[in-house]
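Have a look at the structure below before the remarks.
One protein chain omitted, others in place.
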Amino acid sequence: MAEFLAYLIAGLATGAIYALAAIGFTLVWQTSQTINFAQGEFVMLPAILILAAVKLAGLPVWAAAILGIAAFIALFGWGFKLVIVDPMIRHGVLPLAIATMALSIIMKEGAKDGFSAEAQRFPSLVPQETVSFLGISISLQHIAIIIVACLAIGALQWFVTRTKTGRQMQASAQNPNVALILGIPVAQMVMLTFLINAALAALASILISPIYLAKFSNGEVIGLFAFIAAIVGGFNQVRGALAGGLIVGVIDSLAAAYISTSYRLAVPLVLLVVIILIKPEGLFGRKEERGV
Amino acid sequence: MKQSILMLGIATAAALALPAAAQEKIKLVNVVELSGAGATAGTNWKNGIDLAVADINARGGILGRQIEIVHYDTQTNPGNTRAAVQRAIDEGTYAVLGPVFSGPIGASMQIAQRAEIAQIVGGEAAGLTRQGNQYLFRTSLSQSAAMPKIAAYLKNTVKASSVTVVWVNNDFGKGGRDAILPELQKAGIRVAADISTEQGQADFAADAIKVKNANADAVFVYLNEEESARFLRAAKQQGVDKPMVGETTLLGAKVIELAGDAANGVRGHVGLSIDAPVPAFQEFGRKFQARFNYASDHNGLKGYMAVAMVKWATEKQKKFDRKGLADTLRGATITPAEEPGIMITTKIEANGDLDRESFLAEVENGKQIIKATLPMINP
Amino acid sequence: MATVLEVEGVRKQFGGITAVDGVSFTVEEGEILGIIGPNGCGKSTLFNCILGQLAPTAGRVRLDGMDVTGMNPEQMNRRGVSRTFQLLQVFPELSVRENLILAGQEHQGTMLSRLFGARDAGLTAAADRMIGFFRLQHLADTRAGGLSYGQQKLLDAAMAFMAGPRLVLLDEPAGGVNLTMLGDLKERLKAMNAEAGATFVVIEHNMDFVMSLCTRVVVMAEGKVLAVGTPAEVRANPAVIEAYLGH
Partner (left out) sequence: MNTSRFDAVFATLVLGAVILWFAPVGMGRYGTYVLSLWLVTAVAVMGLNLTLGVAGLKSLAQAAFMGIGAYATALLTTKAGIGWFPAFAISGALCFAVGLLLGFPALRVKAHYLAFVTLAFSTLVWLVLRNEQWLTGGVFGLSNIPRPVIFGIKTDNALPFHRFVVVVTLLLALVLWWLVRSPWGRAFLALRENPVRAASLGVNIRAYTLLAFAIGSAYAGFAGALYAPLVEFIDPSPFQLSASFFLLLMVVAGGSGYQLGPFVGALLGVVLPEWLRFTGGLYLIIFAAIVIGLLIACPQGVLGLLERGWAAVRRRPMGSNPPVKETA
């Protein structure tokens, strides 16, 4: 039992990170009906930018963090929408999805050539200590990740359902034409979605890099798992992404524990296929009516 | 008398070579993983080569000719590796350096063999040198040489009767795991758990819990440097308190830097390490740090040595003969006295395997401390 | 005259909203039946229920006396029911002739014979006859996407006739078509009815168009059938006048 609890908490912590990244998929999906194949790299890069500001510009950590995050949100929230999404979205979703694949190559190679091919330590906001509970050790970092991620997602959910701006943002994403008629500033709202996506990615980056170490290739794994999480939870719902992330994190952790470790990766994928076959809109997704 | 004739010969050769040096450089192509899964290992290897080339060129090159080094990325893909090795040979490379990963080596070694050009690689998988390829040379001990030493260490020094094996599921880790299991069996050590992890894996919490629950006397960790560091941190968080035993990739400076406290107490067998009690290794480590601003792993040392092997054999045969280079290397013993770049006496077996001294080490207070030096197997 | 299509008590609900509420009517062989009604009265939803694009919540649809409720559009098509859509739906990348061949090819031979047989599935002559009938000869090899809107509407209708169907359902064939083209379209549809004996159901907004084309008219309002009769009868029906002119 204690053993199971240990796997569960480790899985929840990892899953919380997947959830943060998965929300990015759902936000971009809602606004542009496309899949951002660079989402994993979005989580990789902020930590690298912060470290670059520390090592190359000699800034103190807090200043580097502010600068790094601001630069990231400007480049990959605002810039991403303006330079990549806007010119291509009119031509259908496929060229855009392909462009994000190319973008992921640029981000990965840029981080490697511009900064380092080596993994780097990343400062942690939380002490690297463990507490004992029911005979198992629980890392404070894991607890912090779960809490911060859930708070951030909760805040986002509150924002989109309870505030005027949030509802306008949601309306713009779901039906831009109607939103436009209702006088909602759709362009700004869509931009806001992309900024929130970048901010959440930066948050995930800061939470995870102390444990994963900052490295140019980290996005590959995070991107894949976040994608699985988004599908499992449902592509069109914020809460779906949260649930999907936690489920995939826990399943992965339990798979490592109780199933052949060399086939560990297969378990979340099989889950994904099963979900698509029995509940294609995802566990918590909204059903999209078959249109004529 | 004999010596002076030799000196005269070298002087003549140098004099003859000198005019050519101005216009003709000797071209060396390094084909290595600079992107994809092998990028970190490959970049270290490349940097080691760049350092060696800079050193050698500063001292007048090989037989008076400067080295021109070209790096080709393989994207850690066998097809691309083959293309790049073919290109290197078509462009007249003197020898092929790299790659580091066994798959890409396997895809490209027949090409160098057919062209009768020496290929000096960073791979450690045991199978590479069992195919009768006369042109393939390693730069480090093969796993089949290193693993018996670890099994003996686990049995005699750690006194473990059961071991958990944690390995990375790529050619490096799988090769090591396949090599250690029979050795453990021979030594009468039980394998409590056999845990496979992914290349580039970031989250080791579940693996660490599994290690803890297996509750063996010791843990044998065979991962690449960064994954080693992540694993050690996760193991510390989960309260794993059994001895962690490993190979070069567990005890390197890189792991200590990344894992911090969690690396303390880690011990094992070290082949090439910038912390080893060999002044040349430490000197290399300082030069590498100064030039690239980070600590080299064993792949950096391997890359440096690969160029030194080319230099030594060329000066030995006193000409730039591609086939002769391989013939000279095969079965040779290179000492640092003859060629400082080799750093440690290295014997090259007929099949391309290496034999050299290695070390038993332990990490204490963030420093790698060498506890014993293990002799060569067939000196 | 035989009854081709029989719609009996068809109802379609979306959540709490009833879009079609117990509609019944029949279509007799050789007639042109019009369905009219204000926007949002459920005409297109009714079409979709008849043709299997949507599954009706209740009610039956019979084709030549056989129950075809809930069959999918492909199966309906193979049983001889064709349709057009409210919005223009031709294949812009194909030429006019290719569009027509495509519209007929699935009714020729088997999957294998279509793969290994003639490239045009033996339909070039039939397609050219149809092109001639709709007077599109000069455009036969033009990309359909390059045609004017009205020309595309003609092609759209022509495609529905390509397989020699038993019944054709036209959803707003006149929508967005200019006046000259409209006359052409009506005249061609009438000719189709007269010469080929084709049976149609037409949904239309354009009253004049319906009244001059159709032999019988069903008037719908708020998901229900308000009146059925000849154009003259319907025009004189007070309930219809109320529904159309009352607001």
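Labels A, B and C are assigned to the chains in the order they are written; within every chain, residues are numbered from 1.
Here, contacts are C-beta pairs under 8 Å (C-beta built on N, C-alpha and C of every residue); 3 or more make two chains touch, one makes a residue touch a chain.
Predicted, not measured: the structure shown is a model, and the values here were computed from it.
Chemist: Specify the shown partners of the omitted chain in the complete complex.
Modeler: The undisplayed chain, in the complete complex, is in contact with A, B, C.
Chemist: From the listed residues B:A83, B:A152, B:A280 or B:A332, report the one that touches the chain absent from this view.
Modeler: B:A83
Chemist: Determine which one of C:T3, C:S148, C:S212 or C:T230 touches the chain that has been left out.
Modeler: Going through C:T3, C:S148, C:S212 or C:T230 one by one, C:S148 is the residue touching the chain not shown.
Chemist: Considering the whole complex, not just the chains shown, which residues of chain A touch the missing one?
Modeler: The missing chain touches chain A at positions 35, 37, 83-84, 87-88, 91-92, 94-96, 98-99, 101-103, 105-106, 109-110, 113, 220, 224, 227-228, 231, 262-263, 265-266, 269-270, 272-273, 276-277, 280, 292.
Chemist: Footprint of the hidden chain on chain B, which residues?
Modeler: Considering the whole complex, chain B reaches the absent chain at 34-37, 71-73, 75-79, 82-83, 86-87, 89-91, 102-103, 106-107, 110, 125, 127, 131, 169-171, 174-175.
Chemist: What chain C residues would touch the chain not displayed?
Modeler: Its contact residues with the unshown chain are 51, 53, 72-74, 77-78, 82-83, 85, 87-95, 98, 101-103, 105-108, 111, 114-115, 117, 119-121, 124, 141, 145-150, 159, 162-163, 175-176, 178.
Assume only the chains that are shown with their structure count from here on.
Chemist: Can you pull out the chain pair that has more C-beta pairs in contact than any other?
Modeler: If you count contacting C-beta pairs, the leading pair is A-B.
Chemist: Which one chain sits nearest the middle, judging by mean Cα positions?
Modeler: Per-chain C-alpha centroids compared to the overall one single out A.
Chemist: Once you find the CA centre of chain B and the CA centre of chain C, what distance in Å lies between them?
Modeler: Centres of chain B and chain C (C-alpha means) sit 75 Å apart.
Chemist: Quick one: report the Å distance separating chain A from chain C, using the average Cα coordinate of each chain.
Modeler: 48
Chemist: Can you tell me which residues of chain A touch two or more of the remaining chains?
Modeler: In chain A, no residue touches at least two other chains, as defined above.
Chemist: Quick check on the complex: what are the chain B residues that touch chain A?
Modeler: Of all residues in chain B, those touching chain A are 34-35, 37, 39-40, 43-44, 169, 195-198, 200-203, 205-207, 209-210, 213, 226, 229-230, 233-234, 237-239, 254, 257-258, 260, 294.
Chemist: Tell me, which parts of chain A touch chain B in their complex?
Modeler: Of all residues in chain A, those touching chain B are 3, 6-7, 10-11, 13-14, 108-109, 112, 116-121, 128, 130, 137, 139, 141-142, 208, 211-213, 215-218, 220-222, 252-254, 256-257, 260-262, 264-265.
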